[in-house]
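Then we have chain A:
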Amino acid sequence: MIPQEICDALKAKFPDVIKETKIEGVFDPYVKVAPEKVKDIAQFLRDDDTLAFDSLMCLSGIDYTGGKFGVVYHLHSIKWNHKITLKVEATLENMHCQSVESIWKTANWHEREAFDMYGIIFDGHTDLRRILMPYDWEGHPLRKDYKVPEYYNGMKVPY
Partner candidate 1 sequence: MQTTLVQEEVDSRPVTVPGFSRPLRSHEMVINMGPQHPSTHGVLRLELIVDGEIVVDAIPHIGYLHRCFEKHAEYMTNYQQVIPYCDRMDYVAAMNAEFGYVVACEKLLKIKVPDRVEYIRVIMAEFQRIASHLIAIGTYGMDIGAFTPFLFCMRDREAILDIYEQTCGARLLYNYMWIGGLSHDVPADFSEKVKRFCKMFRGTINELNDLLSYNKIFVERTANVGVLPGDVAINCGASGPVLRGSGVKFDVRKNDPYSVYDKLDFEIPVGKGLKGVVGDCWDRYMVRVHEMEQSLNIIEQAVDTLPPGDVQSAIPKRIRPDASEVYVRTETPKGEIGYYVVADGTASPYRVKVRPPCFVNLSVLPAMVRGSMIADVVAVLGSIDIVLGEVDR
Partner candidate 2 sequence: MKEFLVNFLQNEILVYTIMVVLPLLWIIPFALFAVWWERKISAHMQDRLGPMRTGGWHGWAQTIADILKLIQKEDIVPGAADRKLFNLAPYIVFVGSFAAYAAIPFSAAYVGSEINIGLFYVISISSLVVVGLLMAGWASNNKWSLFGALRSASQIISYEIPIAVSLLAVIMVVGSFDMQEINQAQAGWFWNWFVFQKPPLLFVAFLIYFVASLAEVNRTPFDIPEAESELVAGYHTEYAGMKFALLFLAEYANMFAVSAIAASVFFGGWNSPFGDFLTGPWWGLFWFIAKSMSFIFVQMWLRWTLPRLRVDQLMYVGWKVLIPFSFAIVIGIGFWVMMGQ
């Protein structure tokens, strides 16, 4: 299936959830969706027989600066060998996004990492703890406005 058909299928199924699609002029065609519906869309993408996105290649958090954050899902279907990118936007006021852990188990650690690095909260995740940083770390290091702390647990960090 070419990306246009995937977008059309998604638009037909979820007419008011799809915010934006972009196919021309980008390396990876993407579909921008609402964060509170991403699980339903993921379920549809995985279970629909003509789409069959059985693998989540990558899940990345991203900071677009100015209090805008994003989650990017790169999907691939081993069955049909086609790809699509899902994008979700979150804001500093509402750092919530639905978890797709129950759809693709890969998302478990990727979502933990996005939570760790950007503070995006994935609703419905079974075990949302920090993963790369120490469990008692303060702040989310990959945010663009992150200041490297001078002290960790009262210890001065030498540079």
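We take it that a contact is a pair of C-beta atoms (placed from the backbone, for glycine too) under 8 Å apart; a residue touches a chain by one contact, two chains touch by 3 or more; residues count from 1.
With respect to how the candidates were assembled, all candidates are chains of the complex that A comes from, given by their letters.
Every value quoted in this text rests on a predicted model; they were computed, and no experiment measured them.
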Determine, using the touch definition above, which of 1 or 2 touches chain A in the complex.
-> 1
Residues of chain A that touch candidate 1 when the two form their complex | 26-28, 54-58, 60-63, 72, 74, 76, 78, 81, 85, 104-106, 108-110, 117, 127, 129-135, 141-142
